[in-house]
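This report concerns only the one structure given below.
Apart from one protein chain that is not included, each protein chain of the complex appears where it belongs.
Here the chain labels run A, B and C in written order, and each chain numbers its own residues starting at 1.
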Amino acid sequence: MALDQLYQEILLDHYKQPRNKGVLVDPNVRLELKNPFCGDEILLTLRVDDGVVTDVAFSGHGCVISQASASVMTEKIKGMTVQQVKQMAEQFSDLVKTGHAETVLREGGDDLDAFSGVCEFPTRVKCAMLAWRTLLQGLEHHEHQHHYLDDEKSRATD
Amino acid sequence: MALDQLYQEILLDHYKQPRNKGVLVDPNVRLELKNPFCGDEILLTLRVDDGVVTDVAFSGHGCVISQASASVMTEKIKGMTVQQVKQMAEQFSDLVKTGHAETVLREGGDDLDAFSGVCEFPTRVKCAMLAWRTLLQGLEHHEHQHHYLDDEKSRATD
Amino acid sequence: MSNLGHTIRREFPLFNDPANQGLVYLDNAATTQRPRQVVEAMQDFYYHDNANPHRGAYRLAERATQSYEDARDKVAGFIGAASSEEIIFTRNATEAVNLVAYAWADHVLQEGDDIIVTEMEHHSNLVPWQMLAQRHHASLRYVGFDGQGQLQLDQFDALLRLRPRIVAVTQVSNALGTINPVAEMIRRAHAAGAVVVLDGAQSVPHMAVNVTELDVDFLVFSGHKMLGPLGIGVLYAHKRLHSAMQPVLYGGDMISNVDYDHSDWNDMPWKFEAGTQNVAGAVGLAAAIDFLRDLGMDAVAEHDRLLTGYALEQLQQLDGITLYGPRRNHGPAISFNLTGIHPHDLATYLDQASIAVRSGHHCAQIVMKKLGLAATARASFYIYNTLEEVDRLIAGLNQAKDYFKKWL
Partner (left out) sequence: MSNLGHTIRREFPLFNDPANQGLVYLDNAATTQRPRQVVEAMQDFYYHDNANPHRGAYRLAERATQSYEDARDKVAGFIGAASSEEIIFTRNATEAVNLVAYAWADHVLQEGDDIIVTEMEHHSNLVPWQMLAQRHHASLRYVGFDGQGQLQLDQFDALLRLRPRIVAVTQVSNALGTINPVAEMIRRAHAAGAVVVLDGAQSVPHMAVNVTELDVDFLVFSGHKMLGPLGIGVLYAHKRLHSAMQPVLYGGDMISNVDYDHSDWNDMPWKFEAGTQNVAGAVGLAAAIDFLRDLGMDAVAEHDRLLTGYALEQLQQLDGITLYGPRRNHGPAISFNLTGIHPHDLATYLDQASIAVRSGHHCAQIVMKKLGLAATARASFYIYNTLEEVDRLIAGLNQAKDYFKKWL
């Protein structure tokens, strides 16, 4: 049944025992997003040091798909470079939209694969992507800020 | 042919030799109206003394129907009481919309009857009515003003 | 009566589409389906009478104008308006509320004025007032609702003592199913000198609404929630407000005269209908009104009551269900939650069983905040629904509970 493809056991595990649930004490990336059409919310806090995600946590509430997706995501991205994270987000987006994904994700492993069933449920793609959209926007703000600080610095030393 | 019912000889006469064309020197009713959908304009000037239309003139430009209707109207209403004018306007409106009219118009006579063909041309009803609408609105303003003046007077004598 | 759903369904081609076989459509508060009479009326217009109305001196244009103005007369009759001048066609109820704000309220509101809304308003009858208040430094005040989803009329009375300029209230709530005592509220609001904007989006489709009896100032509703087409809505504006209303959209038919530096406007109601209007939409709405009138609005309301009563009775018996809104006198939209199942997951499950319900905040986020929720599931009925479909819903919910058991 297609429904079992959507609600796979691995999601159950993440939904019942979410990894990295909470709020970091000293994050340098912090973003809250809302899925306007279902009211789901996520608050993501990260530490990014020298272009590497060193810590991450999520909180909020939502459906099975959005919560499990957030939990899996936090597990996967810890230790990755920002570049790698972005690539993975793109692959994940492909996966949930088409059911297929490229190599990077393969390396990501099984837990992400468990979202391949989402593609049969187009209205749920947004749920699966909520955490990742939040992540990407958070990183973008961060980089912006970073560049800005860099600029400030270089101007200061001019 | 229906067209000949619309463009009757009497209209031709009024169109070519419009009665009461011009602007009164000393009107106490004056109103300009426009048919927003064809750009036709009419300026009506009247003298109303003791509730009787003592003089009237029209100017402006427009199609055969609107010009002839204005000309016929000015001829008919001279000497009438405001009350009679209003009744005739209503009857005329019935005539151009339905082709039939009540008694008052009968007394009004042939020239008004010549507009009975308009009812076959619903888009032209507005043209036939332009002068009459202007007249009614002008009289309404006049009465308003009149009442207002009366009020002022009565208050002044209070 | 209980058979209305069965007999009438045949007229709705969507339910005969093999792709929609067995579909239990319970999202009627969002939009209804259309009987073929409505779609065919639009087709007839396009295939026989189509032209740009109001401006053509040829017969086709006259037929188009007639179709459009006949539709306006029909709407006026349907809601008991004194005159067709009081009927302004809009795109939807949302635009109609915004039109009241821009065309009228912006010209009368003063700094420090009060505007009363309720906590159960749809965003469309809330955010326009929020923004209006911001523009004028006016105060937006909320009438709360109690545990049964009933407006707290003592709060309403207290707020009326501020002598507010505007009271905006929905007649029937799309999120709670509450039917508000608007006749009485209008009376009190008028006594306090307020102008009342009534949101009829969920009432006009479901019950006889008479603007003259209600003596309401403004009423808004949407065609698509009452069997009519998308893209057509109505603003009823009582004649006494006309002189204080100014046009908002400029161009086309709403104009009488244009000069280099100023323009003059056409008469009511056209002065609020700028550009070429959705004549086919108005024609479709008129056909929907004919369809509803043939059934009789009392029969429509009775059918709603039957289904809603039966559904509430059955739903109450489910373990772990929370029902929001009133116990009795409940409108045809029922909001609920099942413990431990997110409404979004529930809707997906039901969809697999061909049952279409809505999940989310139903554009009533204040209601959700007040209830401490992110979302609810909502089933909403209309004339083509049946008691058997209610049974299907209940069965679906039971199966969903079973399916999601292990996720609890």
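As a convention for this text, a contact is a pair of C-beta atoms (placed from the backbone, for glycine too) under 8 Å apart; a residue touches a chain by one contact, two chains touch by 3 or more.
Treat the numbers as computed from the prediction; the structure is a model and nothing was measured.
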Next item on the list: Could you tell which one of C:A51, C:A208 or C:L373 touches the chain left off the display?
Entry: C:A51
Margin query: For the chain not shown, which residue from C:T65, C:N125 or C:S203 touches it across the whole complex?
Written below: C:N125
Checklist line | Touch criterion as defined above, residue of B:L33, B:V48 or B:I65 at the omitted chain | finding: B:I65
Next item on the list: Would you write out the residues of chain B that touch the absent chain, in ascending order?
Entry: 1-3, 6-7, 12, 15-16, 37-41, 61-65, 121, 123-124, 127
Item checked: Contact set of chain A toward the excluded chain (per top definition) -> 34, 36-38, 122-124
Item checked: Residue numbers in chain C that touch the chain omitted from display -> 13-14, 17, 19-20, 23, 25, 27, 30-31, 33-34, 39, 42-43, 46-48, 50-52, 55-61, 91-95, 97-98, 122-128, 130-131, 134, 140, 142, 222, 224, 229-233, 248-252, 255, 257-263, 274-281, 344, 347-348, 350-351, 355-360, 363, 365-366, 369
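Here is the rule we use: only the chains that are shown with their structure count from here on.
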Checklist line | Euclidean distance of C-alpha centroids - chain A vs chain C, Å | finding: 38
Margin query: How many angstrom lie between the centres of chain B and chain C, each centre taken as the mean Cα position?
Written below: 45
Check: Residues of chain A touching 2+ other chains?
Finding: none
Next item on the list: Can you tell me which residues of chain C touch two or more of the remaining chains?
Entry: none
